[in-house]
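Attaching a single structure in structure tokens format; questions to follow.
Only one protein chain is missing from this complex, and each of the others stays in its spot.
And then subunit A:
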Amino acid sequence: MATTPRGGGTAQRPNGASQNKICQFKLVLLGESAVGKSSLVLRFVKGQFHEYQESTIGAAFLTQTLCIDDTAVKFEIWDTAGQERYHSLAPMYYRGAQAAIVVYDIQNQDSFQRAKTWVKELQRQASPNIVIALAGNKADLSNSRVVEYEEAKQYAEENGLLFMETSAKTAMNVNDIFLAIAKKLPKNDGAGNQGSGQGRRLAEVEQNRQTNNCCK
């Protein structure tokens, strides 16, 4: 729902306000347990990495804002738990999400297969305009790689996914994948809203007072 400030309120805003738009998006991370979802987010949000990241219970929530051109993109990130018993929670989070990152471990073929099922589930159940990215994590351990880059790349292209191999440990491609998602997301509320009904343009600064008056 777009809220449009009216009349005098916006006219008195401080002069420093730029032409900025703030867009807010809901993003969900999915993938098998221990593929590095939480580490990926932690790296993106706080720039940290813990060797022994404790396993997530249920889901965790974080936010991070990126700037693209003159738009601030605010991600509300739901980092879901990968354990099988939390699977039933996932729909709660990807329903209404504008973006999803499906993570697998390049050392683990099973996790890649699981990622594929997640992608299928998203395509079937999530909102049709959802931007899905596939992330092959733990790219720093490529010497014990099991899932080939090409194989994943091909799969991603077939399914219209963004694809990157990332490493939370070395921060490789972490920001890039979020940035890529941010770029792909629709920024004007028209397109965004029609699709998901969730893209929110919070404040559009600088509204003409005259026009406001004359529509009455």
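Following the convention adopted for this analysis, a residue touches a chain if its C-beta (ideal position, glycine included) is under 8 Å from a C-beta of that chain, and two chains touch if they have at least 3 such contacts; residues count from 1.
As a convention for this text, contacts and distances are computed from a predicted model.
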item: Which of "Protein FAM114A2", "Probable cytosolic iron-sulfur protein assembly protein 1", "RING-type domain-containing protein" or "AP-1 complex subunit gamma" matches, in UniProt, the chain that is not displayed; value: "RING-type domain-containing protein"
item: Chain not shown: contacting residue from A:39, A:56, A:137 or A:173; value: A:56
item: For subunit A, residues in touch with the removed chain; value: 1, 3, 5-10, 12-14, 56-61, 63, 76, 78-79, 81, 85-86, 88-89, 92, 200, 202-203, 213, 216
